[in-house]
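Data first, discussion second: the structure below is written as structure tokens.
Excluded from the complex is one protein chain; the other protein chains are retained at their positions.
For chain A:
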Amino acid sequence: MSATTDLTEPAVSPAEPAAADTTRRRVDLGRFRELSLVPAILVLGLIGFIVSPAFLTADNLIGVAQQSTELSLLVLATTFILISGRMDLSLESTIGVAPVIAVWLVLPTSGGRFNGLGLLPEWTAVPLCLLVGALIGAVNGFLILKLRLNGFIVTLGALTMLRGLQVALSQGQSIVELPSSFTYLGKASWLGVPAAIWVCALLFAIGGSTLAWLRHGRALYAIGGNAEAARTAGIRVDRIVWIVLILGSVLSAFAGILYSGHYGSLSATQGSGWIFQVFAATVIGGVSLNGGKGSVFGALTGVLTLQLVVNVMTLAGVPPLWNQFLNGAIIIVALVISRFASGEKQE
């Protein structure tokens, strides 16, 4: 009995096993795509090693990692937002304006170079900063999801407006007298490695696991892939996207805290122009601008690639004035490589 069914099964659908075979092979390629920048990083390491003995030292590598932390947090936020099929350009202003507002609220009204309102005790600076971030994300979400405005333009407007708010509040100057709680994370070192690196690693691990193993993380892929299908599957699309936008802005505000601590001051141009690098790192890391595709790990390799290029070039004695040119060139080259490595058109 079973023998006959075994015989007739393939006869009914001879094409299907073959189709399944090819799809399995393609899935494997898709998995490798996440790692497509790893060879590039290794090659960069090799070049760095050849170019300068200073490259492969703990100090230099930790330096590169620390410089990547702030950018990488924005990349993490952008990865989440892009996977769910949205965009938030205002992240680069949030990184500056959230700390400024927090500091403005807690610094005393007189006595310093920069006078705040002194409304709240100094220890509230960090939670305040995160709260401001959440608020910015919530407002963006309201405009995009409730009023159904175009997300690109809304966040472009927010980018400009928040940058302006920062300049107005800080009177265009750097703020150097920061509360100590505010600068702790950016300055501290745990086990010989800057605290910022530990925190970033932890956040990336949490973010990556959420996207890989949690239902609500997988929901982002569904929403970015086909929002209508996600809705019919019972996913609360708007609510989840809203939460993602809020989380993104909070991450960005947190990056602002690390950045101010790292450099010990809050400059008026903090984060200005970063969004291009953020998008570049995210996209060469394999996250699709159309949503529904990509991974946190891929995005991380994107950041590291960009930072390593700059580091290697600096060590090689290329004048820093060429950095911008090289950054741009790397983005285009990386896109071309991933276009042909994956065989998929990018639109």
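Going forward, a contact is a pair of C-beta atoms (placed from the backbone, for glycine too) under 8 Å apart; a residue touches a chain by one contact, two chains touch by 3 or more; residues count from 1.
Basically, contacts and distances are computed from a predicted model.
A.B. asks: Write down which listed name, "RNA polymerase sigma24 factor", "YeaH/YhbH family protein", "Sugar ABC transporter ATP-binding protein" or "NADH-quinone oxidoreductase", is the UniProt protein name of the chain that is not shown.
C.D. replies: Not shown, but named in UniProt as "Sugar ABC transporter ATP-binding protein".
A.B. asks: Among the options A:P99, A:G133 or A:G292, which residue touches the chain absent from this view?
C.D. replies: A:G292
A.B. asks: Return the single residue from A:S209, A:T269 or A:Q324 that touches the missing chain.
C.D. replies: The missing chain is touched by A:S209.
A.B. asks: Looking at the full complex, which residue from A:I153, A:A188, A:L202 or A:A233 touches the chain that isn't shown here?
C.D. replies: Missing-chain contact among the listed residues: A:A233.
A.B. asks: Touching the hidden chain in the full complex, which residues of chain A are there? Just list them.
C.D. replies: 13, 16-17, 19-20, 22-24, 26-27, 30, 209, 212-216, 218-219, 221-222, 225-226, 228-230, 232-235, 292-293
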